[in-house]
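Below is the structure I would like to discuss, written out as structure tokens.
In this view, the complex is presented without one of its protein chains, the others remaining in place.
Up next, chain A:
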Amino acid sequence: MLSPERLALPDYEYLAQRHVLTYMEDAVCQLLENKEDISQYGIARFFTEYFNSVCQGTHILFREFSFIQATPHNRASFLRAFWRCFRTVGKNGDLLTMREYHCLLQLLCPDFPLELTQKAARIVLMDDAVDCLMSFSDFLFAFQIQFYYSEFLESVAAIYQDLLSGKNPNTVIVPTSSSGQHRPRPTLGEASMLEGVEASLFCQCLENLCDRHKYSCPPPALVKEVLSNVQRLTFYGFLVALSKHHGINQALGALPDKGDLMHDPALDEELERLTH
């Protein structure tokens, strides 16, 4: 059945929702890069193949980082491709370092930034020795959160810092003649002894964040769930909780549940056919 909402949207908004123009522009770009190989009637075929590959999620292979992170669908497709290509690493139970995972990422995306891989590793290792070994599934799910929700995490980090230093990001600063009047409220005595920030306050700030911003956020209800189980939490504690949350993983829709990570019958079948 039709959902009537999309019929009522103004043209530009409808197109923007699915990033239609992003893909059309990229299709033309790719066409120009390959124009020697294409004849007149091959153009329709070229566009068919291009859009089919977008639908299937193979369009991000070996593309530049700026394209891979351009749309939520691209990011999800990249995550999925990474999982399918390298899940055998997990099957053998190998543990790799951050740099080794980065090499794998660069196989799929030559200019993938090291910084992002480092941030993902910090989630797994709780900001500790970044040279430690990590399991495939630990890295994969942390990487998913870091990569898919990059912008969200940056804002969360800023909010966390504010809360740590006692500033409440929700206070509205009213400009007065003497601006020096506003001073950060001193934290409660015992608060400086406790680690991290208060969960409920943190939750409130995140709710405001999700309301205000258009980029992808994890479903607010699930974020609330994560925060409702604890009194206080640290930044990396929060990120780890996000990465291990089944509901968030499912809502994202790129990767299977942790238990099914090694299970990919479609790929197994294809490999069987190739090797026999």
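We adopt the following convention: a contact is a pair of C-beta atoms (placed from the backbone, for glycine too) under 8 Å apart; a residue touches a chain by one contact, two chains touch by 3 or more; residues count from 1.
Note that contacts and distances are computed from a predicted model.
> According to its UniProt record, what is the protein name of the omitted chain, chosen from "Tubulin polyglutamylase complex subunit 1", "Synovial sarcoma, X breakpoint 2 interacting protein", "ATP synthase mitochondrial F1 complex assembly factor 2" or "50S ribosomal protein L14, chloroplastic"?
Its UniProt record gives the name "Tubulin polyglutamylase complex subunit 1".
> Can you work out which residue in A:V54, A:A81, A:L96 or A:L227 touches the chain that's missing from view?
Touches the omitted chain: A:V54.
> When the complex is taken as a whole, what residues of chain A touch the one chain not shown?
Interface residues of chain A facing the absent chain: 2-3, 6-7, 10-12, 14-15, 18, 20-21, 23-25, 27-29, 31-32, 35, 40-41, 43-45, 47-48, 51-52, 54-55.
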